[in-house]
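Missing here is one protein chain; the remaining ones are kept as they sit in the complex.
What follows is chain A.
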Amino acid sequence: MMKFSSAAKAALCATTLSIAAPAFAQDAPSGEPIKVGILHSLSGTMAISETTLKDVMLMLIERQNAAGGVLGRPLEAVVVDPASDWPLFAERARELLEVEEVSAVFGNWTSVSRKSVLPVFEELNGILFYPVQYEGEESQRNVFYTGAAPNQQAIPAVDYLIAEEGIERWVLAGTDYVYPRTTNRILEAYLLSLGVAQEDIMVNYTPFGHSDWQTIVSDIAAFGSEGMKTAVVSTINGDANVPFYRELGNQGISAEDIPVVAFSVGEEELAGLDTAPLVGHLAAWNYFMSVDTDANYDFIDDWIEFIGDEDRVTNDPMEAHYIGFNMWVQAVEAAGTTDVDTVIDSLIGQTVPNLSGGYSAMMPNHHITKPVLVGEIQDDGQFSIVWETSGLVAGDAWSDYLPDSANLISDWRAPMSCGNFNVETGTCGGAAE
């Protein structure tokens, strides 16, 4: 357990802050502003999740300007609205890079929107910070992945269920799109490698926004009543979760009978929900609002003050932006310039405090190190943290459990400078991407 005393932690934070920002004096930033792009949907389906991330970015930029800006220059946020429309993401990204000439972009939520902007960032050589947990199997020179890769979320969660709940049978339930399918493929391979029999794994996919869960929940109940302790690993997309949990509650399946561990349900998703029937179901993230550190309490206080609403919550992707933004600021300060190529090189190895009491570092594969936390849902919509990894877990871009990516590694430092290096053949570009 990495439990510092809180006094020591506060002291540590204080020292890093003063090292990281020598220009912490009251000098107001001056000169030509440095532009930062924010590419989050403010309308359409994904607005539910992404609007918050836009707000947190505005808060971070405001605070940075109050602390003297970057390189003595003020930061200027450029907000665009890709309206939950995947092709529009590419257009807006192009606008940010070509017209606005921003130094870095913080944005995207869904994997499909990230895939749609990748060619734009490659072509125009920009920097994108992607804050959401995702399926992995990707590493791009222009993208920095501050959310969790599967080995930073899904696999530790399964380990927890085996160790603490004694789970022997598994339902892998997900919405039918790329993130759940890839994650479930990795999980299935992982479970099989642990000796779980094929017939003890049930895989189920549902369409987006599925609301009639009666059949599936009763199937799960049947699957779970064959004498072995069963759990559901849920990669069900945000909106379909509410009816799913409601049906579980109504059919009388409690977390003590069949726990559900979810990877897409956080504080923000629970905010519109009567959580009483959900108590005890689990989620795995790298951050929870209930993390008990002073850094986190300060962040929450700042957020509530900025947004002006006592009831607003914080969540994992917000922390990812917090980490990513601070890494970028530190990298720009270290490089002394906002030049994209220089900053990309300077970002690798940057270490900043995260909100759970440790430090996150940018790895050469453009993923970061994070702790993994498992929390149980409480009746106030918060999570009680029941387990955490003893140290930090480094994000693995290419899963070791899938045959077509097991040989791949990613290292963007010279001389390798490759996102998918095949260690077996010794060549870059080992797999289809």
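Here is the rule we go by: contacts are C-beta pairs under 8 Å (C-beta built on N, C-alpha and C of every residue); 3 or more make two chains touch, one makes a residue touch a chain; residues count from 1.
Just so we're on the same page, contacts and distances are computed from a predicted model.
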item	value
Hidden chain of the complex, named as in its UniProt record, picked from "Urea transport system permease protein", "Carbamoyl phosphate synthase small chain", "Carbohydrate ABC transporter membrane protein 1, CUT1 family" or "4Fe-4S dicluster domain-containing protein"	"Urea transport system permease protein"
Contact residue for the chain not shown (choose from A:Asp316, A:Glu333 or A:Glu376)	A:Glu376
Residue of A:Leu58, A:Ala221 or A:Cys428 in touch with the missing chain, whole complex considered	A:Ala221
Touching the absent chain when the full complex is considered, from A:Thr206, A:Gln330 or A:Ser410	A:Thr206
In chain A, positions touching the absent partner	43, 45, 47-48, 51, 164-165, 176, 204-207, 209-212, 214-216, 218-219, 221-222, 225-228, 239, 242-243, 246-247, 249-252, 255-257, 259, 268-269, 271-274, 279-280, 290, 292, 294, 297, 300, 310, 376, 378-379, 384-387
